[in-house]
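A selection of the complex's chains, in situ.
By letter and in written order, the chains are A and B; residue numbering begins at 1 in each of them.
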Amino acid sequence: MKERVTTFVEEIGQKVIAYRRDFHKYPEVGFTEFRTASKIARRLTELGFDVKLGRDVVKSEDRMGLPSEEELEYHYNRALEQGADKEFIKPLKDGFTGVVGTLNLGNGPVVALRFDIDALKVNEHSGEEHFPTKLGFSSINKGVMHACGHDCHAAIGIGVAEVLAHFKEEIEGPGKIKLIFQPAEEGVRGAKAIVGAGILDDVDYVIGGHMMAMKSGILICGENGFMATTKFDISYKGLSSHAGGAPNEGKNAMLAACTAVLNLNSISRHKEGASRINVGTLVSGTDRNVIPEDSLMKVEIRGETNEINEYLEEYALRIIENSAKMHNVDYNVRYMGAAPSGVCSDELVNRVKKIGNELGCFDKIIETSEGASGSEDYVYMMNKVQKHGGKGVYFIVGTDSKAGHHNSLFDVKEDDLIKAVNTYVLLVLDIIKKPY
Amino acid sequence: MKERVTTFVEEIGQKVIAYRRDFHKYPEVGFTEFRTASKIARRLTELGFDVKLGRDVVKSEDRMGLPSEEELEYHYNRALEQGADKEFIKPLKDGFTGVVGTLNLGNGPVVALRFDIDALKVNEHSGEEHFPTKLGFSSINKGVMHACGHDCHAAIGIGVAEVLAHFKEEIEGPGKIKLIFQPAEEGVRGAKAIVGAGILDDVDYVIGGHMMAMKSGILICGENGFMATTKFDISYKGLSSHAGGAPNEGKNAMLAACTAVLNLNSISRHKEGASRINVGTLVSGTDRNVIPEDSLMKVEIRGETNEINEYLEEYALRIIENSAKMHNVDYNVRYMGAAPSGVCSDELVNRVKKIGNELGCFDKIIETSEGASGSEDYVYMMNKVQKHGGKGVYFIVGTDSKAGHHNSLFDVKEDDLIKAVNTYVLLVLDIIKKPY
């Protein structure tokens, strides 16, 4: 059957690429993927998947870094203008842009695949040397671009759905396959809300992956290098007064913030491994001769392990709170994103390796890597599944690109989408057939 | 002659008020008083004054807090559209908006009067309870308003010119009278450039004054309470880098700024009297996950005496420089305004008092006051004249106002302009007649 699968994938290859180009042309940032998600929901339904979406798969209060109501409204309407599915868009309103399609093959192991679908605030390159521009499918939404390959991920997810639907009757089950299309991976804001909605509660195996600008032909079977991270916005609210006439009547929110900045940067290194802390922006005060009454800070922490990240977070919050109280100033902490660290399950890493070898389309297969250095909120899902005894993996499919991720010239070699579809599908079939 | 003067002032009262309303309707902020100054120059010329303006009376490099070239250009063109004098506006171009008119009555004591002419960035109140709105002469330049009475000062100055021109032949000279119309008093930015141009070099007596929202009928003969002040904008320029991937490669301009803020606020009190220091605004950084590469701070210091202010300035600059160097960051200090403290000459205070009493239009005459608590760059002129043996004074004419200075409802009782014109003129005549 393996060969029949790869042959079929080859056949639908242009369809997958067409999906990719469509998503690329209409990029939508986190929690505004109204058009993208509605189209995915439509296709999964057509293919016979049991589809849940909106509030059923996205827990409201677990969403982080949600855009303002005005932005959500604006993007919702734009999606409608740009061809969103009029029926399926409705449950997505107000930033509930997740979709989960399930194929039920009877009681058995539950395998979940995760595909992230959001774009970035990047202006796409407009020169002809950029393939999407040359072929006319570059972003028409100014300032927004699929510069991290999530357009591919969404398309690959639909491709996987097409294959599974096609071979549905033949799959040696029993079991259940969940295709999770997650909003707002950028800024690590969306996965927690999917987990919060219980989507991973019954999952035995969870699989994630990423197209990576490194070199076409590389397969990294298990990425273990993601750092845990938390991102928060801090606001301080003091009291203004005239700096000359009544300086003591003010409550100085700039002193609070500057004390916080120095102390946040002073948080001790952790013996267990790497840590990071950054106050990326600080805006404070209204005018030269006024005691500053407010401050806004964007803060980010990272830890090589969850323990380190928790240490940083606890310490940071203590600094933030007490630098406010010290100056009699109110403060507010708003979580804007978070992701844990995690380690792929050996058994799944080995299966990815086996399948990669069997596929024969990869030049270089690397077992595991610690090299990520960034963060991925997929790890929430993997941790969740592993915590109740299941297994998880995150593999990386290399591709050629003129430029790195988040760059206006980022692109992929579209053939590599086929490799990814094959890897996902064969991995699922392998697990369903012989769980352990 | 005193009676004839007051009678004449009464006659031209409506003219003075008309000037005030015209200036009020077309307010222009510091160094953009193109329309205002050109009209003043025109009228002084018509009245027979020897008029100098532009670069002849404003030293380029001594101007502080100059608007950008674009802003200067924009306001220049707007002034032309709003009826500026086409001839006299030319020398004012690029922010040289000072005018000095001299009446030469032969070799003798030189008396200078200073009138400031700029408006504020305040939105004028649009309700009918606001007199200028009701009468239709409120600001047509959105976001700009004569909310500190400099429209009155400019009108008073022209009124004084009218009177002096009228009685020119009768004045018991000899002597010289200089009417100085100064730009950019708000933010204490313009007086230094007038002094820098040498306008005060030959002056024996200098007189300044202010309409003050306190109560109509009050005359304060000498205001001694002005604090010395210096205002500067600080910019730090470091180097950005990825906060997760290469934090050590950045040069953190936010740490530099926060270190500066805490240490600036920590500058010791001065044993000789009151001091103030404020960092009013701080803006730093570009994004959450980027080591902040730049910071901008608006700083202001004030001292009860010039010595205290100099102590603060020297210390502040040391902090600013070394907090930058500490973090390997470049820095730039841009002076945005400055004014010294000073004490009125007793002899002139006494003359103001005598004239106030003789005029009979003031209910309450106060000899000197320490109550100002703000700053006035006029003091540059007074210090300059006193340093070479001359005398100076700054008196205050109370007026009724619904609201305080810099408020959108600030207004004056227009009758009080007449009192001010009388006081200036009689003081000048008194000095010219009997210098000491």
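In this section, a contact is a pair of C-beta atoms (placed from the backbone, for glycine too) under 8 Å apart; a residue touches a chain by one contact, two chains touch by 3 or more.
Keep in mind the model is a prediction, meaning the values are calculated, not measured.
Participant: Please report the number of identical subunits in the complete assembly described by this file, where 2 are shown.
Facilitator: 4
Rule of thumb we're sticking to: only the chains that are shown with their structure count from here on.
Participant: Hey, how far is the Cα centre of subunit A from the one of subunit B, in Å?
Facilitator: 56
Participant: Help me check something: in the complex, which residues belonging to subunit B touch subunit A?
Facilitator: Counting only subunit B, the residues touching subunit A are 227, 229, 231, 243-245, 247, 252, 254-255, 257-259, 261-262, 265, 276, 278-292, 298-300, 302, 336, 373-375.
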